[in-house]
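With one protein chain held back, the other chains of the complex are shown just where they sit.
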Amino acid sequence: MSSPLVSRQVVFADRDVIELAQASVPEPGRDDVLVRVALVGICATDLHLLAGHIGDPFPLVPGHEFVGEVAAIGENAAAVRGLSVGDHVAVEMLLPCRSCARCREGRYNLCERDDMAAGLPFGRQYGVNIPRTVSPGLWGGYAEYLHAPADAIVHRLPADLPWERAVLVEPLAVASRAVARGRVRPGENVAVIGPGPVGLLIAAAARAAGAGRVVMIGTRAQRLGLAGRFGADAVVNSRETDDLAGAVREAFGDTLPDVVIEIAGVAAAQQDAVRLVRRGGRVVLAGACGAAVPVTFHADEDLLTREPDIVPSFLSAGGFEPAIALLSRGEFPFETLVTHRFGLDEVADAFALIRDRSDGVIKAVLDPRTTQKETRR
Amino acid sequence: MSSPLVSRQVVFADRDVIELAQASVPEPGRDDVLVRVALVGICATDLHLLAGHIGDPFPLVPGHEFVGEVAAIGENAAAVRGLSVGDHVAVEMLLPCRSCARCREGRYNLCERDDMAAGLPFGRQYGVNIPRTVSPGLWGGYAEYLHAPADAIVHRLPADLPWERAVLVEPLAVASRAVARGRVRPGENVAVIGPGPVGLLIAAAARAAGAGRVVMIGTRAQRLGLAGRFGADAVVNSRETDDLAGAVREAFGDTLPDVVIEIAGVAAAQQDAVRLVRRGGRVVLAGACGAAVPVTFHADEDLLTREPDIVPSFLSAGGFEPAIALLSRGEFPFETLVTHRFGLDEVADAFALIRDRSDGVIKAVLDPRTTQKETRR
Amino acid sequence: MSSPLVSRQVVFADRDVIELAQASVPEPGRDDVLVRVALVGICATDLHLLAGHIGDPFPLVPGHEFVGEVAAIGENAAAVRGLSVGDHVAVEMLLPCRSCARCREGRYNLCERDDMAAGLPFGRQYGVNIPRTVSPGLWGGYAEYLHAPADAIVHRLPADLPWERAVLVEPLAVASRAVARGRVRPGENVAVIGPGPVGLLIAAAARAAGAGRVVMIGTRAQRLGLAGRFGADAVVNSRETDDLAGAVREAFGDTLPDVVIEIAGVAAAQQDAVRLVRRGGRVVLAGACGAAVPVTFHADEDLLTREPDIVPSFLSAGGFEPAIALLSRGEFPFETLVTHRFGLDEVADAFALIRDRSDGVIKAVLDPRTTQKETRR
Partner (left out) sequence: MSSPLVSRQVVFADRDVIELAQASVPEPGRDDVLVRVALVGICATDLHLLAGHIGDPFPLVPGHEFVGEVAAIGENAAAVRGLSVGDHVAVEMLLPCRSCARCREGRYNLCERDDMAAGLPFGRQYGVNIPRTVSPGLWGGYAEYLHAPADAIVHRLPADLPWERAVLVEPLAVASRAVARGRVRPGENVAVIGPGPVGLLIAAAARAAGAGRVVMIGTRAQRLGLAGRFGADAVVNSRETDDLAGAVREAFGDTLPDVVIEIAGVAAAQQDAVRLVRRGGRVVLAGACGAAVPVTFHADEDLLTREPDIVPSFLSAGGFEPAIALLSRGEFPFETLVTHRFGLDEVADAFALIRDRSDGVIKAVLDPRTTQKETRR
């Protein structure tokens, strides 16, 4: 790196306060990687952060769904990671401590270390809970540059993978983890509840894992209409039936699914999930409903005598490897999920679009290099 | 078998109607075993059956916790099972179909076959849902004789295992399954909630599986007082603390348990179980709370961001092998759990004792050969 | 069934003695199914049986890769199995006892019961070790009719699945078990050694299970040429390289595979398999090399310090469900593997063809209804 760099950044200065700022970009230390962001996806979490629903990590540079290229790299990092300037990379949103019991057993999404993390009990996450005040302040993807220290998990991406396909790697990693948590075996039937962007990716990941039939359950015809392209064999609109269990059973050819994956983020859907699975099946709860929202099951009827495994799936640990493998194959038109693209100065517009689900939005992304809106369908 | 046999039986003729009856005992067919009952344990389930809480299987011969000896055996059964007259045996309460998908994968407690089972969706179970009207009417353990057809799972018991120790095999198999469902690994910390007979056996089974520390959580000092003999390193009385999580954490040496096993049979305990486990731990729900009793968790706070596996454990499938191995070793004074012994004509008295938890009762058993009460402490 | 039936059968009367015979077909008992064979595949095992390499089960009706339709069915079987006359079915080759410890835990390919099985330590298998002298003598698929008693595992096939695709269900079930034994997770790289019919099916099953890259390793260009259609991303001809590990590493993009599945049936391939897998990977040994053929590994170099799991995979238990699910989807041109079709009177010709690998044979099948050769490419 020859001359001193600056990075444009979106900053959530406080609850409901969006600012544009600049940060100076130091040369990476010997264990560090400096990443230039190519695209960053907007996640529902980002809206919740701005609204102050997820603690008080302000001032914060948001953005955890980013991909980009190596802009500069320390000597040690280059050797250990086998990376050079110009390589395309994805960085996991989690910055695990790599020391605690959870990290050591490979479950680093539950990392117990939170000292950098503004007191939030979630481990350190890019764009979520590392305040900009922590040096060097390059901890979010809504920006031109990003800092990846030794703890960061950096994956190489194929150079020919288009950025609009690559930018889905984080939500697809979430989807892959959900499918892995559900221990979906080839030939097993899988129901997915919630046809948002993550739900569609879960359908694809379940199909890619060899599911027998995949059925998408939702409430909105437009989104259900996309499910077929992402691996669903049938869809059920829960608003259009009085007998959801009956409709689901029929969609699977007179049987209940082996695995149900909930990704709607509402308690009713989690309750449905447990009731729709076959005896002895697996239920993955992946939607975020809100911290203390009550979810209620019927003791012996839903649980004891049906013996389902109920497994929450949190974040993306272990999911990047299968996600990158799947993106690299030609299957599924993942890039068509990116319906809108904005510049860093258009975050408020983008959030409004997503909040209102207007214009058929599925996934909107920011391109830090552009300041001009460009909408794509 | 020389002369025609009759078997005395307790019959639940209808809801709240207990009768004593006799049944004629046919010679076993070539695939069958005739078992003479030595002792049969009284389970809380038996009281619920009599009260009509578990369907309408009447007339029913209750009793599923029985052990005994081979009284007669068909030629084929003798060859296939390697058994002879006089051998001591335990018969699993489950009579699986051995054909359905669940049976084929070794999860026969979820057997999907229910044709003999009075329409109850639980697979066939001795003493629970096979009416006496199904030939030969010897389907319960509150009796002198019992019929074990080809589908029955019959285990040989060591000849020198005392009956009062052996009679705990079924609840210990339930306990062993619960521990297995919790995937307790050596060195892991285990909390057990509910120090009834099954809870005490779970403590012992967890200890035997190599648990690091075992902590028993209960509400009744007398029962908590027994926990130490059955493997618990510490006890917590949830009635005596305002900060259950704090007390449990302390009992484990400033950490939360890796596995929590609930066996209290009340919703509050199931809710506690999920909140007391460490992040990424396992929660086994084994208590029967009642069919549609609501159990409520907090969505993201209890589930998503803590990612526990919540696994109900139903009945005893796969549990008899480890239970018999454990009973056969000298460890744990299991026989002291049998606090009371009754004859077949004293069922009403026995039930009253259990319902009132009077006289320090833990486990009461029936001895079909005696008609005289004999209380032991 | 109106009039008494007879079934034409191929009989291996003794080592190297093939005969055509007839057997009378009794009406099925209440627990039995009578199956009319539509097609039966010829397996390498059948040639070994005739040569006397697999015990002395003569006289034997060979054939375990059969599919067909329900010709008649007992009342009980119809109720329990939910089947009617005319339904298309596949019957697993294994006839498990459903009672022994292995059967009870879902590992019925290791069934310990062998009383009907001519003393062979392999559990009972259609067409392999149940002599024709065991009543009713309908225990092999090289025949018009076949007897399926209560122990048989009968799967319904979709009515619109063409027989030439359906007939691959058993080898595809073997392939599915091998992939399951290898615990292939989505995104993992898989090498398959041995591009025979089973090897090609393993490639497809691994691809269907979400493998990252699949590489086929073989010795014969013609067969390697087919691998691409069955999910392989690259092939390596081990005859054309001095550095097999290097070539394999290159085919995976400079890394060794997570899982290697050997299905060549020669010791050298099994040894390669262990050496080609990455540290901590899984090696599935599925090829049959001969009973006491020595297979040699290097202690610490291959095993201890690389810590691979080495897991043999025997027969098809648990594999029919995923195999049927995969056949039912449109993917992979499975039916093109059936290169030759013969009548029951042409077994000797068919065996010669397979032995010589002439005419590009991959899978040859018998059609019990035809006596005229019809070759298809």
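Order of writing sets the labels: A, B and C. Residues in every chain begin at 1.
In this text, a contact is a pair of C-beta atoms (placed from the backbone, for glycine too) under 8 Å apart; a residue touches a chain by one contact, two chains touch by 3 or more.
On a predicted model such as this, the values are computed, not experimentally measured, just so you know.
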item	value
Chains in view that touch the one left out, judged over the entire complex	A, B, C
Sole residue of A:His53, A:Arg98, A:Arg220 or A:Arg329 that reaches the chain not shown, by the stated touch rule	A:Arg98
Residue among B:Gly86, B:Pro162 or B:Gly210 that touches the chain left out of view	B:Gly210
Chain not shown: contacting residue from A:Leu20, A:Val80, A:Ala268 or A:Ala292	A:Val80
Per the touch definition above, residue among C:Ala51, C:Ala221 or C:Leu303 touching the missing chain	C:Leu303
Interface with the unshown chain - residue positions in chain B	176, 179-180, 185-188, 205, 208-210, 212-213, 321-326
Sites on chain C contacted by the missing partner chain, in the whole complex	102, 107, 109-110, 112, 121-122, 267, 270, 279-280, 285-301, 303-314
Residue numbers in chain A that touch the chain omitted from display	79-81, 97-99, 101, 103-108, 113, 115, 150, 153, 318, 321
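Assume only the chains that are shown with their structure count from here on.
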item	value
Interface residue identity across copies chain A, chain C - same or different by half	same
Centre distance in Å when chain A and chain C are each reduced to the mean of their C-alpha atoms	41
Geometric centre distance via CA averages, chain B-chain A, whole Å	44
Per-residue overlap in chain C, given as positions that touch at least 2 other chains	321
